[in-house]
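Here's a structure for you.
Every protein chain but one is kept in place in this view of the complex.
Right after this comes chain A.
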């Protein structure tokens, strides 16, 4: 019973179960982050002065270690998945808000003027023109957010086995089974790669209007993530 895929019973999950748990704990926060980022970004586009403070705030929030978040949240949400997911959703904002803002702002002036001149109201113009054209930039932001979220979930292991695949890292130490740590790292990497590929596929599907071979707008600010990853 010491095989690569034999998961200690105290984790209460099979390997496949841990994968499902891991995906849920990492993807739901990004989805929540996206829902939050869309209106926030629109406000930033509408009121230009709002963008720098919002950007500053999301960066500061991103700088708060997840452990500090846990300490605060655990009084309210306990040792649950939710406690892990809330900080992750907050972290995703630092990528998603600038991605959406830059994407929406990248819509050419002529296109906007033409839309206005054709009688598009502000809401219709946002939904039918700006947002669709911003899709490549938004997906680029999602790719960074999803991959970082998948790697960050493991920190949940600190609050009572809420780290999904990350729990294997703790178990590897506890039971002196290094192969579990290898398993956790490889599986998380594979998940990240697969999710990333799926998002690229989604982008291609959503944007048949993009010149083939053209690169989407550069992913917004991926730099702090590498620094963060190193810190944890």
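Annotations for the structure displayed:
We adopt the following convention: a contact is a pair of C-beta atoms (placed from the backbone, for glycine too) under 8 Å apart; a residue touches a chain by one contact, two chains touch by 3 or more; residues count from 1.
Going forward, contacts and distances are computed from a predicted model.
Hidden from the displayed complex is a chain whose UniProt protein name, among "Iminophenyl-pyruvate dimer synthase domain-containing protein", "ABC-type quaternary amine transporter", "ATP-binding cassette domain-containing protein" or "Dehydrogenase", is "ABC-type quaternary amine transporter". Although one chain is hidden here, its contacts on chain A can still be listed: residues 108, 110-121, 129, 132-133, 135, 207-211.
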